[in-house]
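To start, I am sharing the structure in question, which I have written as structure tokens.
Note that one protein chain is taken out, while the other chains of the complex remain in position.
Chain IDs A and B follow the sequence of writing; residue 1 opens each chain.
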Amino acid sequence: MSAFLETRELRKYYAIKGGVFKRKLGDVKAVDGVSIRIFEGESFGLVGESGCGKTTFGKTVIRLLEPTAGGIYFNASPEVMEEIEQLESSNKNPQRLKALRKQFDLSTFKGRKLKPIRRMMQVVYQDPTTSLNPRMLVKDIVGEPLMVQKLAKGVERRQRVTEILRKVGLTERHLYRYPHEFSGGQRQRIAIARALVTNPRFVVLDEPTSSVDVSVRAQLLNLFQELQKDMGLTYLFVSHDLSVVECISDRVGVMYLGKVVELAPTAGLYREPLHPYAQALFSSIPIPDPTKRRRRAPLKGEVPSPINPPLGCRFNPRCDKAMEICRREEPLLVDVEKGHFVACHLVRG
Amino acid sequence: MSENVLDLKNLIVRFYTYEGIVEALDEVNLNLRKGETLGLVGETGCGKSVTGLSVLVLVPPPGKIEGGKAVLQTEKGNIDLLNQDEANLRDIRGEDVSMIFQDPRSALNPVYTAEDQVAEVFLQHRLKQLCNAVLDKLERETQDGGSLKKLANRYEKWIFQKMLKNPKSLSLRVLSKIPIARRYQRRLKEETRKEVIRVLGAMKIPDPERVADMYPHELSGGMAQRVVIAIALGCNPRLLLADEPTTNLDVTIQAQILELIRELREKFESSILYVTHDLGVIAELCDRVAVMYAGNVCEIADVTDIFKNPLHPYTQALLESIPRPGKEFKSIEGEVPSLINPPVGCRFNPRCPKATQLCSQMKPKLVEVEKDHFAMCHLYPGGSK
Partner (left out) sequence: MGQRLREFKSGMEPTIHELRFMWSRVVENPLSILGFAILAFFVLIAVLAPMMAPPQGPDPYIIPRGSQFDEPSGISATHPFGTTEGQYDIYYGVIWGTRTAFRIGIWVVGASLIISIAIGCISGYYGGVIDELMMRFTDIILAFPGLILAMALVVALGRGLDTVLLALVLVGWPGYTRVVRAEILRVKSEDYVEAAKAVGCSDLRVIVRHILPNSIYPIVIMASLDIGAIVLSAAALSFLGIGAPEGYADWGYMISLSQTWITNLKYWHTFTIPGIFIATFVLGWNLLGDAFRDVLDPTLRRR
């Protein structure tokens, strides 16, 4: 099955400039070589802690940020992807590769070419208080994508805005209001309406439930599932809240320091994580059940700086199972069993 | 009730805003027993943070504490915090009651080092011990050095004895501004630094000497929170208020901090009022739990009872709304009400699946329904006794 969205060795570095002439001192390697496939109609969860690069990845994939290297392929046919793979590994026909890239690789798109992409790929931010312009009325916030993409005017636009507001659980009464008059949950719905008003295919949800209460969280999760079925959406659900991701995702990827260390279908991953970091991560979640209190020692140390990630496997300084090879060689993400990928020297396929 | 470290009775707090008067806390009743960790859980706007701030009488304007009592058990007996003047409150804050806040980075002053900020607590509350320590050291050095040193020694002894008697005396204040005369402060700083390093080490901060000299922006979230906890626990207060201290931290760092809190409370025998919205943390850390909704405490019980046998419909709905894989997501109908015109009677009644006529007319009272399990709901009218 071909991937709806495929990234190949995607990298996003932020240059650090310093000194009198602002020379480049180094790079913050926020995303450092991520190759994953997301399939149409699925909910792909991406988890990790702060600094792991998951938000950067989400924003780069929809071209809010410009990638430093690597490719992003959106809805390319399997034949095209095969050809690109062959060309990349054999290095035989660089012109053909370049032409294909110009056509299909989002990372080569610039300026006006990106505008139609914006219709197809949207984002919902974490904090609805800062993601909505406090000086715009709801009808303008939700209507702006239609205006900018020239999809609807006048009465038709108002109808589409009202329609999408209804889908997210708001009504016409809410058109003439400012965002600060709503509760957190409602603001997030407005943000969702804005993201979905152009009927996109792919939506990046960047921690959309982290800023709202537990009871509202359930409402929003229900909404996400309904909308996915109703509008045929594919989600990339970025979050640090492992329990929420468990409930809504079909497959989950775990990121650490710019790389994906484990990727698997949700049930399998949560039942038995294979990568030591994933294991530590999952055992750190507090469970809302006092009879199940864990006494496992928490993961020691702190996340190292993404400017100079450790040599070899990035997790090795904190890993209590680290071997000699872990300090020298970076493990590859390999399929160890039926779609369960791990990047660890301890686990071999 | 003499084993209660903190007893909140009928606490009323109102916020006077342009849109109207917000009835933030509506006769809140809570008690915290010695050595226990009480979790205060609720959603946004329920008033849990305001409750914590009220204990320290730090409710920001336009809020006003308008009624009730906050009785704290101290060595000098039980005192009502809401009835004290500022000077007494200053003595109590940091010494008997401390607070740790949600965002460590904003709880620390960005222009002072960690050492300076932790030292502040010691200088405020442990000045006598520090002076005595300095005086001891000066005694040992009395015979060292030449005549100049001996003179300096005598001068510093005089200063510190004065400080012991009256730290706020005019002469001390004047001398602390004069360039050479204020060198005595170095001695004080030395002793204080020792204490600071000791406390930072107790927080399991690796390499405390180095961390003490760092500024808050150089510290990671977890490290900063440890410094905040060091400030709070420096003088070993009997009551610690924690307002969502781990909400902004990563899961693995949160686990470290929770582990730290567990160790420290054993070591220091502190009583903790832990405010959070995360039911998982409550289950991991707390002995008893109080559930708040819209300015009222609607249920208090032992942590196992709350999760196994929630009595109040809100608690039940809250527990059911925790997302569980494979199961449908259950949310609570409706929205948290505006506290400017809160619902009449029980504030939860518009959203309560078990509401009756009575609920929208009369506000229920917090009664003991089962042993040590209180609920505020008309379903349990007089409690079963």
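Assume contacts are C-beta pairs under 8 Å (C-beta built on N, C-alpha and C of every residue); 3 or more make two chains touch, one makes a residue touch a chain.
Being a predicted model, the structure only gives us computed values, none of them experimental.
Chemist: Which one, A:28, A:62 or A:299, makes contact with the chain that was left out?
Modeler: That would be A:62, which touches the missing chain.
Chemist: Tell me which of A:80, A:137 or A:336 is the one touching the absent chain.
Modeler: The one listed residue touching the chain not shown is A:137.
Chemist: Sort through A:125, A:315 or A:341 and give me the one touching the missing partner chain.
Modeler: In the full complex, the listed residue that touches the missing chain is A:125.
Chemist: Taking the entire complex into account, which one of A:115, A:153, A:292 or A:321 touches the absent chain?
Modeler: Going through A:115, A:153, A:292 or A:321 one by one, A:115 is the residue touching the chain not shown.
Chemist: Touching the missing chain, which residues of chain A?
Modeler: 62, 64, 114-115, 118-119, 122-123, 125, 127, 130-137, 139, 144-145, 148-149, 173-174, 176-178, 180-183, 186, 191, 194, 198
Quick note on the criterion: only the chains that are shown with their structure count from here on.
Chemist: When the centre of a chain is set as the mean of its C-alpha atoms, what distance in Å lies between chain A and chain B?
Modeler: Result: the chain centres lie 37 Å from each other.
Chemist: Which positions of chain A touch chain B when the two form their complex?
Modeler: Counting only chain A, the residues touching chain B are 49-50, 183-186, 212-219, 221-222, 225, 240, 242-244, 246-248, 266-267, 270, 280-281, 284-294, 297-300, 302-303.
Chemist: Under the touch definition given earlier, write down the residues of chain B that touch chain A in their complex.
Modeler: Going through chain B, the ones touching chain A are 43-44, 220-223, 250-256, 258-259, 277-285, 303-304, 307, 317-319, 321-326, 328-332, 335-336.
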